[in-house]
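Missing here: one protein chain of the complex. Every other protein chain is in place.
Going in written order, the chains are labelled A, B and C, and every chain counts its residues from 1.
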Amino acid sequence: MSARLARQKGEWVNRASTIKFSFEGKEFSGFEGDSITSALWASGEQVLGRSFKYHRPRGILSLANHDINVMVTDGMDTNIRGDVVPVAAGMALAAVNTDGGVKKDRSRLIDSISPLLPVGFYYKAFHTPKKMFPFWENIIRKAAGLGVVNFNYPRILKRKLHAHCDVLVIGGGATGLSAAYEAGKSGLRVVLVDENAQLGGSLGFDWGGSQESANLLQELLAKLESLPNVSLIAGAYAAGYYPDHLIPVVTREGITKVRAGSVIMASGAFEQPPVFRNNDIPGVMLGSAAQRLLHRYSVKPFSNGVVFTANDYGYRVAQDLLEAGIKLAAVVDLRSDAKDGPLAAQLARRGVKTIAGSCIYEVQANADKTGVKSVTVTEYDEKTNEALTRDKVTLECDGVAMCAGWAPAANLLYQAGTAMRYDYGVHQFVPNRLPAGIFAAGRVNGVYELAQKVQDGARAAAQALLHIGLDVPELPSVQPSTRAQSHAYPIVPHPKGKNFVDFDEDIQVKDFINAAKEGFDNIELMKRFTTVGMGPSQGKHSNMNAIRILARVRGVPVEQIGTTTSRPFFHPTPIGHLGGRGFHPHRLTPLHDVNHKLGAVFTDVGAWKRAAYYKVAGLGVADTVLAEVEAVRTKAGIIDSSSFGKIEVHGPDAALFLERFFTGNYIPQAVGSSRYTMLLDESGVVVDDGLAHCLAEDLFYLSSGTSNAAAVYREMQRWQQIWQLDIGLVNVTGAYAAINVAGPLARQVLSGLVNISLDDSALPAQSIRETEIAGVPVRLIRVAFVSDSTYELHIPTPQAAFVWERVMGAGQALGLKPFGTDAQRLLRLEMGHAMPGIDTDGLTNPYEISAEHAISLDKPDFIGKRSLQIIAKRPVKKTLVAFELDAGYAGEMPFECNLVIRQGEIEGRVTSIAYSRTIGRVIGFAYVAPEHSALGSRFQIRADSGALVNATVVSSQFLAMQK
Amino acid sequence: MPLRLLKYALSKDYPGTRFFKAHETPKKSYDVVIIGGGGHGLAAAYYLAKEHGITNVAVLEKGYIGGGNTGRNTTIVRSNYLTPEGVKFYDASVKIYEGLSEELDLNLFYSTRGHFTLAHTESAMRTMRWRAEVNKHVGVESYVVGPEEISKACPQLDMSCSGQAPILGALYHAPGSVARHDGVAWGYARGADRLGVEIFQNTEVLGIDVQGGKVAGVKTSKGYIATTKVLSAVAGFTPRICEMVGLDTPIVIHPLQACVTEPMKPWLDTILVSGSLHVYVSQSSRGELVMGSSLDPYEVHSTRSTLDFVEGLTSHMLDMFPFLSNIKVVRQWAGMADMTPDFAPIMGKTPIEGFYLDAGWGTWGFKATPISGKTMAETIARDHAPDLIHSFRLSRFEDYELTGEKGAASVGH
Amino acid sequence: MKLLTCPVNGTRPLSEFVFGGECRVPPAADCSDKVWADYVHNRHGAPGIKQEWWYHAPSGTWFIAERNTLTDQVIRTFLKGQEGKQ
Partner (left out) sequence: MQTEKLITPIAHAFPVGSVAWGVINGMQVVTRFVGSDEEEARKEFLGIADASFLGKFGVKGRNAAQWLQDQGIVVPEQPNSWAGNADGSLVLRLGGSEFLIENAPGGNLCEKLLKADAKPAGVYLVPHVEASFVLSGNAVQELFAEVCSIDLTRAALGVQEVVMTQFAGVSVVLMHQDLEGEARYRVWCDSSYGPYLWEVMAGIANEHSGGPIGIGNYFSAYK
């Protein structure tokens, strides 16, 4: 049976395009522009989902993106919201939260045992005996949850954009459109967003039996069309408010992060359900949902209905239903004074009776519980808020439209820090104090009349323009409606309950009363205990009633209850939108392609990609690395060190700057020499180390490891701000590439390429020269990090590949081989160099790594000095020592961070360990107790399996042990 | 269905009684005043009454109980720390937690899921081994596992993390659990209330009366309370409380944010943490993914949310679980974390006689709730801190004897 | 994302900045160990208006922001030593 009406003006559906789809195995059709729900409803399908806890059949509640019980899956995606997601051809849909289908859901039995499951029941059972809990937990976990996640769902990364505007208007109803027009007249950039597929808000569906709304909508849209500086974006919701007016706007395509000069919140209001027994039976829906069905989708909500209202709005709904040819069994009005009003009279003229001062006491479901059979109406005492059940009237009907009032869609206003107050005229919360640059208009302000909404929108626009510095006249303020748009307490008690307040979570009136009885009588505690508002609709239809009930239970006015905190997001927002297409910046050395050609396997070092080792066909990784080491020890190796930090310190005070920044001495330092640098923090902890090369009296060239380079440069800049020395700091990390040539034949490799002498006398260890290779300027540094005979070439980045090729060419005949960071680590270990970050941790002080030689406490000051003076007075707690395992050790190999154990207690840990083929031993560094740090001391390392491995403290001059 | 639930079906009137009395006006004096009605303060009150017979205790809560970090954290309980003193302390907490539902007769949904700290770099692997070795030494079940074992426990995890950060291994910690955070506060509140402790909600501490270096009383929004012992068990507000007694501490407040998705049927059984991707995630018993990330990078004393937090977190979630593109985030929120320089708490006595601190809980407070309550109760009752918390004393900073929990964080940078 | 105004480069999102901690003046080097330890480790951590170091990464600019740590409102920013200048 089709519930589709004849074509009507303004409908969203395109009747020329029929969409075929299936739901729960049955074929259906709808039109393009239908939501899943409207297409099904048009086809007479009313049970669209099952509720979260009791698995009750559910249909339409709001059609406004909070019908959480109508979540479906198409087999691919899950938790699809039927009320707002457009139906698409070929969809094969099923409700998510059923056991055996929406009609025959086996879990529906839970509804009949619901008395066993009172509020918070899960806190009260299942934990004794303890060993049974996992059993119950498993059942509870499976019962909870909505859709099943599809592990094959594709990774969809949406684009994320930034946008900037002067005025952002949120909400495209009468108020928002009016605001956008008024703001747009300034010529500034105005953006209006609205979550619905089409603009207009309630103008598009709340007709009240006349054409006034539709005409106003056309008029406003036409005016806005003349303003090219105003962008109107439908199908886009403002997902949250973040500081400095940042508002992410979500569409199907992605997120646009809008930064606005000022923001107008014309977000309207959510209709709130009255609460009565069985107010969740399919066919019982909000009045606005009925109007949306009628005017957006041209679908009858029911054919013979009852309007249950507590405001004048219900009469507008009744008029629209009648216009659509729907029979009305009655309008039931909670208000006793509604009886003789003009609205009731209007309806009476159309043959519809108004039963005033009454309520729907309960709804009777039809036999298979798929819809409404009848409603029972009783008198309602507005003073005591009780149904007077002595005279019950039963009205046959197949649906109910509920109109009890509204709650402002103030979520973003709350997030922005708006203070709200409860207005007893209109009976809703309205803004009391707005943050700078935020303006509210329309229903969020309690303004409901069409003309006044338009006026309030314009007023807010003028204020928004004033805020961003425009000289425009202020417009008169608009007062909230004096006639209550919401009922103060639209709650009908019923001894048998099932009068739902929160449809997401199946929370009934008695759950609140019982929660309060157990002490959860604060709104936040009540929220947490009952879970009201914690479902996917985040309380859009339940929080206000919860507040009203709690106020009643505690006997205090509503405003004393306050509201729960509003957090982003306004609507749940997909992870793929939020995560979006991310950026993963990475740095390549100028030798990256060269390395790649040589078979490099890259590893991440900070943002850099560095060569870990160079693949050799038929050789395992460990052997490959050992072969690279062997080349350095026996012939020569070459490594790309371009990622090293490089900083130039220029100026007359350059040496003084180093004196203050590092622990060592640089006044004086001979031109052409290099010195060790160690950086501490103010608490005396080792942060970084490196070398300072003196190129001229007023120019130092600093080199350090890769990871800390940016942070160290940053700290230098900061201290320079404080010290104000006569220097210039230049970070040249990216400007220079670095290549190390190391090994006994390194000098031979290079000697033909440079025109300076590389002899020890001319270029001793720790010295630097400026020279050229094939016309390329090169800083040539004699370092001893991986081998005694190492030359580091610093070359302008664009020429690095050229120089590398020259060096490789020169070394080819000598057995020069590239080596990577893996070999480098073993090489530096063989050289006995401890490394900050590997052999130290975030608390290590220089005394613990025996670095006294690097510290000049006699200097006037350096960073960390004062702390070192304190630390020096205290006993050292641990000492880093070099060690070897016994010759020929062939047992379980300990790893870095295995512990040093003495008499069953932790003494320290291994920080570096490796088998050195050069030395023929396993060597490493470890922390031990200072009293056991003497050369020759023995200690034990506990390997992963628990086996204790003997080690001996040795000199860090490992290479001297070479046989 | 357990028989315990039958009483709700059979009785005419709802048989539930108040978890804790609604006290309005405090007495003139108490033996002990506890500032902060979160898990820690309530647990301390409970153990003071239960184990030390000190029942003349007032717990003062500015808002509602459990409304601070107790109700804002991501509910992970674990003991796989780095320092032996840290591991021992948290292990003692885990042990209490395991029997706490029964002790408090409230189902805390204490659910042991196993906990993986994923390592994407060699240096992270080193730290995992360090933690595993210290844990094993202290008798805590943690060990380093390879990719196969991780895949077995969580087959949905993309081990390459979309090629961005391939997983090399993990620290597996068998006792890792989640629990209902609110329930912990409510359970302790009920337990303390039944033993005679008085809990005051909506009661703000305005000042602490110190005379001659000794605590004499507390000024509150509900009047002056005389007492000689005050415990500060707040989070996010510690510096403000310390200011009342003229004490500077190393604590700096940073917001810590979290978010939660729509419910879905259970699929993620374990708790996963990735330091490199700044993600920790578990699936609640309601079916939501509960997710958190690293601290906000600068000092803020508010619980505001930021968009960049959730953008970064979800981006990394997709690296780990590419199929979550269309799963929706429902809500994000924040707590205020007391950060210390060494990532360890500050517990015990202070230079002010009778002023005790239970603070510096950073991102690790929920898991320590029972043991902090127990040890602080002992500290107050005996005016002497037990050995278990000696390493966390305030004076360690003056002595340059920091605890090395942060040491691990900066290893291999 | 929050905005911060670099005195040289103008208003930018926070992602372009690195937080450098509170601006604090160390005690004289001849202070007692206790005073120095207090300086190194302790903070006046209560909320209030504080002067902080911030670094604009794309331009390498350190500057000082006066910020209310309770509300996260920045009151003003200036280059060190140019506090009084506009």
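Keep in mind that, in the parts below, contacts are C-beta pairs under 8 Å (C-beta built on N, C-alpha and C of every residue); 3 or more make two chains touch, one makes a residue touch a chain.
Since we're looking at a predicted model, the values are computed, not measured.
The shown chains contacted by the absent chain are A, C, with contact judged over the whole complex.
Only one residue from A:L221, A:L388 or A:L588 touches the chain missing from this view: A:L588.
Residue-wise, the contact with the chain that is not shown comes from A:P798, picked out of A:G75, A:G100, A:G325 or A:P798. Listed residues A:G101, A:G417, A:G728 or A:G832: the one in touch with the omitted chain is A:G728. Although one chain is not shown, part of chain C still touches it, namely residues 1, 8-10, 12-13, 15-16, 56-61. Contact between chain A and the unshown chain involves residues 159-164, 256-257, 259, 581, 583-590, 592-593, 608, 642-643, 648, 650-652, 726, 728, 730, 732, 734-736, 774-776, 796-799, 801-802.
Note that in this section only the chains that are shown with their structure count from here on.
Put simply, the C-alpha centre of chain A and that of chain B have 22 angstrom between them.
Remark: chain B and chain C have CA centroids separated by 30 Å (rounded to whole angstrom). Shared interface positions of chain C, defined as residues touching 2 or more other chains, are 1-2, 37, 41, 72. Annotation for chain B: residues touching 2 or more other chains are 304, 306-307, 341, 399-400.
Within the complex formed with chain A, the chain B residues making contact are 1-2, 4-6, 8-9, 14, 16-22, 63-67, 71, 84, 99, 101-102, 105-111, 121-123, 126-127, 129-130, 133-134, 136-137, 144, 156, 162, 164-165, 180, 182-183, 186, 201, 261-267, 285-287, 304-307, 310-311, 314-318, 322-333, 341-342, 399-400, 402, 404, 406-413. In the complex of the two chains, the chain C residues touching chain A come out as 1-3, 18, 20, 26, 29, 31, 33, 36-37, 40-41, 53, 55, 60, 62, 72, 80-81. The part of chain C that touches chain B in the complex is made up of residues 1-2, 14-15, 19, 22, 34, 37-38, 41-47, 50, 52, 69-72.
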